[in-house]
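Every protein chain but one is kept in place in this view of the complex.
By letter and in written order, the chains are A and B; residue numbering begins at 1 in each of them.
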Amino acid sequence: MKNSSRRGFMGKAFGAVAGVGAVASLYAMKKSWDPLPSVKAAGFATLDMSGYKENELVTEKWRGKPIFVLKQNEEMLTKAKANPKEMDRLIKIGDSYFMVCVGLCTHLGCIPGYNPDDESFLCACHGGMYDFSGDVTKAPPPRGLDIPPFKIDGNKLVLGEEGPEYKKMLESGTTLKV
Amino acid sequence: MAHFTKATSVKDWLNQRLAVEKVEKVMMSEYWIPKNINFLWAMGMVLVITFTLLLVSGIFLLMYYQPNVNLAFDSVNYTIMREVDFGWLWRHVHGVAASVVFLIIYIHMFTGIYYGSYKKGRELIWISGMLLFVAFSAEAFSGYMLPWGQMSYWAGMVITNLFSGGSLHADGLVEWIRGDYVPAQAFLNRFFMLHVLLVPLAIMGLIGLHFGALRIPHVNNQDGEEIDFDVESKKYLAGDKAGSKVMRFANDFMSKDMMVVGIYLIFFFYLVFFHYDFAMDPVNFDPADGLKTPAHIYPEWYFLWSYEILRPFSTNVGLIAFAFAQVIFVLLPFLDRSPNTVPASRRGLFRIWFWAMLIDMIVLTSMGKVPPSGIFSTIGLYAALTFIGLWIALPFITKMEKKV
Partner (left out) sequence: MKNKEPLILVVVVLFSLLTYYLVEPFAHSQMHKHHESEGFEYKDLPALTKKGDATKGQELVMGAAACVGCHSIEKAGVPAAMEPQDAAASYGVNPPDLSNAGAVYSARFLADLIKNPAHALMVEHKFDASKGQMHPMVPFYGAGGDIDQEVADIVAYLQSIAPKAEDLTPAMAFETACGRCHAVHYENWTQIGEKPKFKYKKDELAFDIKVLEYQKSLTKYMGKLPPDLSIYIRSRGEHFIKTFVENPQQYLKGTAMPRVGVNAESADKVLEYLEDSGDLKRHERESVGKNVMIYIVIFAIFALLWKKQVWKELH
């Protein structure tokens, strides 16, 4: 191009310097889009696990997402003990077992509904189903409901912090990182 | 329909559809600029860069600003200044650029006046430029409302009250402008809209007109020389770059533009990081309070001269003087009756007129900020009368001017 040959070496050098400045300003622009510190600080929720009743789904809120908490009853436990994949998904607090999951279908993010009689979840959007442990039983969802990062603190569950039990779930592939 | 052939390159493909080569020539490489101009001719590019900085920083402020009377102040001073990463940077760039852009506009304007760049075919450049000045003023004023501090509120109160027209008592008009009896939610919302949409659209359109008005008459030069651009550009294209009186806009003059921009940006960023206070009035860091007027209220520095023309007179006379000051610069090409398009230094009485006008506006600017009492209000009164007198005298002194 005749233009660039005319511009010569110094023109290119100047263009490069200006380019460096433009890229540096992109960094500041990127940072300005990050979630605010107040949003990040609000990323923790503490649940008191003593108040839940068996086979009654309670929806809590963490980072703006619905969190399903389902205390397991005897029948569920018996079933789960027969199936290690289901057992791995449950969180033991005291003597009780809980399913704690992000209540968003892993297919496209709708909120599944719970049917206490069948002890299963159905997502109305595309018909995906999950059992009482949050494991997928019918496609299209690619996997069971995701488990949020948690830390067991006595009788309490802190969402947003990664405790050893959660890390184990990550390692075993029981859940993906949310 | 035009005839299209199979493209030999991306450029050829674009060329057949958009005539990019021709556009490049018209706008850049064969847009001829006289050689006898100085760095003041780079102020246009400096303004383009400053406007870009305002636009970019404004986009990031817009993402976090809340146009609500209860939230606006803290969305600026807490969210943007403390929470958003680099929010402080966008705010300081925006605030400082909003102030500095007027300094450059005034330099650009007085350059035009000094060299007679509004005459003989260049009237429309001047008029579109003055319309840009009005649009920038509206942009600055509406933007000043947004942080909803004490100065925002009381400037909004005082300036909208001007529209009551003194003894005309057009209070209905004032309430219509505000959408309320005082500046409140409706007022903040509509000025927000003006600031981020309507006025910027007008500014961009006017910038297009301003550039377009420049293309046929070409830019003026510092010697008042009439250049035959056709002859000189042929000379340049034939290879006699040194002998020709003109040069290309790009890259010839653009390289100088960039040099001036570089030096300007050193000054600009020094202000942004180390001396931003002058552009962000401390009083506006108190939240708006409709029951308490600040001890001293004054507009930003670039409005002070016209504010001071309003101040020394009684309400009605003041308003007329103020209105006069607002429009009179637009009429400059028609009030200047001289046949000469040469620098003021060679125009006899006009030379004195130019420097008197410049100094008078600085005096007005200064007096517009200090409390209007004692010696200051006397100086202000005489400076305002001088301003009006100078404009009345202009057609007469330029009529007497001899052709040089």
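Keep this in mind: a contact is a pair of C-beta atoms (placed from the backbone, for glycine too) under 8 Å apart; a residue touches a chain by one contact, two chains touch by 3 or more.
Because the structure is a prediction, the values reported are computed rather than measured.
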Chains on display which the left-out chain touches in the complete complex: A, B
Touch with the omitted chain, as defined above, among B:F269, B:F334 or B:F396: B:F269
Candidate in contact with the missing chain, chosen from B:Q16, B:Q185 or B:Q222: B:Q222
Among B:M81, B:L124 or B:A138, residue touching the chain not depicted: B:M81
Selected residue (touches chain absent from view) among B:W13, B:W301 or B:F324: B:W301
Hidden partner chain, residues of chain A it touches: 7-11, 13-14, 17-18, 20-21, 24
Hidden partner interface residues of chain B, rising order: 35-36, 38-40, 77-78, 81-82, 88-89, 92, 103, 107, 222, 241-242, 247, 251-252, 255-256, 258-259, 261-263, 265-266, 269-270, 272-274, 278, 280, 282-286, 295-296, 298, 301, 304, 358, 362, 365-366, 369-371, 376
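Everything below uses one rule, namely that only the chains that are shown with their structure count from here on.
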Rounded Å distance, chain A centre to chain B centre (Cα mean): 52
Residue numbers on chain A that touch chain B, as the complex places them: 3, 6-7, 11, 14, 25, 28-29, 31-34, 36-38
Footprint of chain A on chain B - complex, ascending: 24, 29, 56, 60, 63, 79, 83-87, 89-90, 250-251, 255, 258
